[in-house]
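Of the protein chains in this complex, one is absent; all others appear in place.
And then subunit A:
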Amino acid sequence: MIESQRHSYHLVDPSPWPISGSLGALATTVGGVMYMHPFQGGATLLSLGLIFILYTMFVWWRDVLRESTLEGHHTKAVQLGPRYGSILFIVSEVMFLFAFFWASSHSSLAPTVEIGGIWPPKGIGVLDPWEIPFLNTPILPSSGAAVTWAHHAILAGKEKRAVYALVATVSLALVSTGFQGMEYYQAPPTISDSIYGSTFFLATGFHGFHVIIGTLFLIICGIRQYLGQMTKEHHVGFEAAAWYWHFVDVVRLFPFVSIYWWGGI
């Protein structure tokens, strides 16, 4: 028992989640390899591993929210940890997506003879960039404006407005994902159609996946805002979601310009 705490740091209790997450990751990788090679039981082990990881994420974050919201362990000093962590995570995500744009530019700036020496490769029917791709580009920045609206509403203490703003943010995000799905459905090439398909679907698909992650993050923030768990002074979870969301909506401009527009004509 802590009788009197003379510092502002959070000394965490022992937790089973690091080891359960590790076991989930082990089952996922081994199961994934087994599934991709003809081993029996690969699909089962892969599914179990993924379920284990998702479960660990849920209970671990639940514990963090309890430590912060109900137990008050997240002092100003403790808040610096998740802040630096979120920023470093986003920086690593920028590097991750940079690699896909590098691959796309590498393949399209000097197309090889195997694909006809031209970009897009001969026989690839590309999407008109001014149709759904152009439509989908302003939806994410609009959603970024809505998350800024939510941020100011939280700072101004307008709790209900903040919930409405987050509903607007998430709705725009879902519309964007819907249009992305429609675009993929209509797109003539598939991921197995030459280096064009590989780079196109890897870059836009990972961007779309990040949109989905950001949407889930914002949905959790919306629920927490509705439950009154965020205050004017303390809303690190919301700030991290907003940073992440701005990263996702700004990054959308790069595939639009370099992959859909420049790479599609």
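We take it that a residue touches a chain if its C-beta (ideal position, glycine included) is under 8 Å from a C-beta of that chain, and two chains touch if they have at least 3 such contacts; residues count from 1.
Throughout what follows, contacts and distances are computed from a predicted model.
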What is the protein name, per UniProt, of the chain that does not appear here: "Large ribosomal subunit protein mL38", "UBC core domain-containing protein", "MMS19 nucleotide excision repair protein" or "Cytochrome c oxidase subunit 6a, mitochondrial-like"? "Cytochrome c oxidase subunit 6a, mitochondrial-like"
Sole contact to the chain not displayed, among A:Ala27, A:Leu97, A:Ile124 or A:Leu218: A:Ile124
Identify the residue among A:Ser105, A:Thr148, A:Thr177 or A:Ser258 that touches the chain left out of the display. A:Thr148
In the whole complex, what residues of subunit A lie against the chain that is missing from view? 35-36, 38, 42-43, 114-116, 121-125, 128, 131-132, 134-135, 138-139, 141-143, 145-146, 148-149, 152-153, 155-158, 161, 165, 168, 172, 175, 179, 184-186, 188, 190-195, 233
